[in-house]
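Removed from the display is one protein chain of the complex; every other protein chain stays in position.
Letters are used for the chains, namely A, B and C, taken in the order the chains are written, and counting of residues starts over at 1 for each.
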Amino acid sequence: MEKPQDKNWRSKLHEIIYEADTPAGKMFDVVLLIVILASIVLVMLESIKSFDEKYHNILNISEWIITIMFSIEYIARIVTVKKPFKYIFSFYGIIDFLSTIPKYISLIVGGVHALAALRALRLLRMFRILKLARYLGASNNLVNALKASKAKISVFLFAVLIVAIILGTIMYLVEGEENGFTNIPKSVYWCIVTLTTVGFGDIAPQTPLGQFIASLVMVLGYGIIAVPTGIVSAEYTNQNKKDKKEGETIKPSVHLNTQVCVNCSTEKHRDDADFCYHCGHKLNNE
Amino acid sequence: MEKPQDKNWRSKLHEIIYEADTPAGKMFDVVLLIVILASIVLVMLESIKSFDEKYHNILNISEWIITIMFSIEYIARIVTVKKPFKYIFSFYGIIDFLSTIPKYISLIVGGVHALAALRALRLLRMFRILKLARYLGASNNLVNALKASKAKISVFLFAVLIVAIILGTIMYLVEGEENGFTNIPKSVYWCIVTLTTVGFGDIAPQTPLGQFIASLVMVLGYGIIAVPTGIVSAEYTNQNKKDKKEGETIKPSVHLNTQVCVNCSTEKHRDDADFCYHCGHKLNNE
Amino acid sequence: MEKPQDKNWRSKLHEIIYEADTPAGKMFDVVLLIVILASIVLVMLESIKSFDEKYHNILNISEWIITIMFSIEYIARIVTVKKPFKYIFSFYGIIDFLSTIPKYISLIVGGVHALAALRALRLLRMFRILKLARYLGASNNLVNALKASKAKISVFLFAVLIVAIILGTIMYLVEGEENGFTNIPKSVYWCIVTLTTVGFGDIAPQTPLGQFIASLVMVLGYGIIAVPTGIVSAEYTNQNKKDKKEGETIKPSVHLNTQVCVNCSTEKHRDDADFCYHCGHKLNNE
Partner (left out) sequence: MEKPQDKNWRSKLHEIIYEADTPAGKMFDVVLLIVILASIVLVMLESIKSFDEKYHNILNISEWIITIMFSIEYIARIVTVKKPFKYIFSFYGIIDFLSTIPKYISLIVGGVHALAALRALRLLRMFRILKLARYLGASNNLVNALKASKAKISVFLFAVLIVAIILGTIMYLVEGEENGFTNIPKSVYWCIVTLTTVGFGDIAPQTPLGQFIASLVMVLGYGIIAVPTGIVSAEYTNQNKKDKKEGETIKPSVHLNTQVCVNCSTEKHRDDADFCYHCGHKLNNE
């Protein structure tokens, strides 16, 4: 049933870059992971003044090396896909682009500070590499549970915000400017700090009445932390039950791998699949 | 079966103000939401000294515009309901009144500080607008779970309070005034700050014995946070199960909309309802 | 079947003091609750220096009044029970005694500071009054869940302690005395403060390595908070299930009241009980 395959360099490169089933593909993923981590460490080290002054040249050169590596990878990704625009405007396509350009921009504009944030986006790339079935399976249930409880958590967060604004306004009136509650936004900020049980202590109530209200806020915050936990917990148990039922009938018979269709970039094909289940294109099976 | 309808301006206005099923009704809700949010932002900006000094006139005029809009809305609500007193003394009626008057009072009394809190109440109005069936459905279960665990949570909070008072008194004796534990109420306040894991750090034990007791308080607080979470989690799972059972028999066949009876202000009628299920008054169906 | 009853003043007083089924019994409980709360407020006010200086006499007199009221109550309780020693050495008997004596001791020894803690014990008395069936029913499940998870929580707390000691020692070595980690016990204290997510901030790591380890401690603490919550949550769900099963067969047919046997002080007899289920003594039914 095997048709003669067009095994040119493009489809081979596609297999290496987008999949993790072959030794070369795994190697590529590991190298990419290391480069991404190195680039994040570089951004961090650069921000430490004393370090940057000493090793400025080394940091600069390393950053250029990494930028060039990312550029090559980005171009390779575009070249090997059949529908490059689909990749360019996909989530990872944009992330890849944004994490490559900062150094080029700095050439034109000079060392702009704000580019550091852009470079931090590189971390998001790592999620692509961790596309191992086991981890995805693990987080899928979690993602489903979070999706199912989205509406409830929104209502909850909205209620928390209203409580914070009302109590913040009251604290502003009770404590006043002399105790650090300079204005209502700052009071609301303090209220969120307290409700979430973070408690920085840079602003703290000084009057007895203020401390009494603060106690109420804290106990309230301590109590309502139970609400999102209860929601997620219940939904997650639900998802697990569903999963179990489905698992009994369907799951045992299928195994999905990390192959990606050259044509439409769909992932997770069956091990015995010859054609993409989404667009019908021939898959790279040897 | 359709009786001739009294479709005068009052019933039309009622439909716009109280319901969200027609385009005009939705528009009204969105505009109201924006005005409420704007009024909250205004109160906040006014409390920032430097901002208030610069733009005092603009803030004052904006506040008057919003107050007048709220006044018109309040009067419109009274006029369009058949039983105005029922609305006036309802929860939202009082909220609407209290969030409208502060500016009028400031005319007589002068810029009283405490009115800011009153204006913060405007946020509560937003809940009326978010009366979408989906959100209500989502939070209903939560509200039921919280109601069912009310007695248990009361016992729990009471126990926490007693622990806080006893441990607070002990800390007052151990640490004494020289380390910030000036009196028992302040010690109890510190104890609540610690039990709830907020930990401002404005007061912190300095003696070894005090730090040892503080460690016990923290571990205790860390442990008992499990109690309300466990309660809410269990009750919420219960509510979901009940919901599922009921859902299987009743829910699928009914769909409730946001219509409100002109006569008795009852909400959530069935889509195919012609008369109010509560008072039997004709509903505004076209 | 009714035998002639010995309805003298002692059994009548017993009914008032120990039970909450008659109007007089309820009145007594409410008055006692108020006196206890007042006595706690007094202890607190006394600890506030500025307040004590102004109103020393009033506080002193009020404290004497409350002490005398507690003394009368204590004697009445002893007199009306048939087995006074059983009451005296019961949990509440000791609490009642300890919360009555501090003022008498202060006559002999002078205003000793440490008596304040003794007086704070008075709050424990309130639990007796809240012996309403509803609350007991509510907290019983909770108490059972906590009992069932006692062994697990002990292991958990022991593990937390070991982690705190090891990480505390490491932090002492990394940060050293110059950054506030003066000795190992203080480091362990800091570690508990951080693990429980309290975070006072009176001691905080200053070196990069210390901050890195601190991050690990925090994430660890953030993660392990899930453990006791999960335990209590699961046990509580278990208890509820058991309760439901038992409830279906036994509960609906019995109603327990707050009556207390004059002879053996056993509580919670059935509404239709004529004799104590524990010692067989005649109950005070009219």
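The working rule: a residue touches a chain if its C-beta (ideal position, glycine included) is under 8 Å from a C-beta of that chain, and two chains touch if they have at least 3 such contacts.
Because the structure is a prediction, the values reported are computed rather than measured.
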item: Touching the absent chain when the full complex is considered, from A:Thr67, A:Thr100 or A:Ser233; value: A:Ser233
item: Of A:Arg77, A:Lys103 or A:Lys186, the one touching the omitted chain in the full complex; value: A:Lys186
item: Contact footprint on chain B, counting only the chain that is left out; value: 197-201, 229, 233
item: On chain C, residues whose C-beta touches the chain left out of the figure; value: 151-152, 154-156, 158, 162, 165-166, 169-170, 172-173, 177, 182-185, 188, 194, 197-201, 204, 208, 211-212, 214-215, 218-219, 221-223, 225-227, 229-231, 233-234, 237-238
item: Sites on chain A contacted by the missing partner chain, in the whole complex; value: 40, 43-44, 47-49, 113-114, 116-117, 120-121, 123-124, 126-127, 130, 134-135, 138-139, 141-142, 145-146, 153, 157, 160, 185-186, 188-189, 192-193, 195-202, 225, 228-229, 231-233, 235-237, 240
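Basically, only the chains that are shown with their structure count from here on.
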item: Chain whose Cα centroid lies nearest the overall Cα centroid; value: B
item: Most distant chain from chain C by Cα centroid; value: A
item: Chain A and chain B: spacing of chain centres that average the CA atoms, whole Å; value: 33
item: Interchain centroid distance [CA atoms averaged], chain A/chain C, Å; value: 46
item: Multi-chain contact residues (two or more partners), chain C; value: 197-201, 229, 233
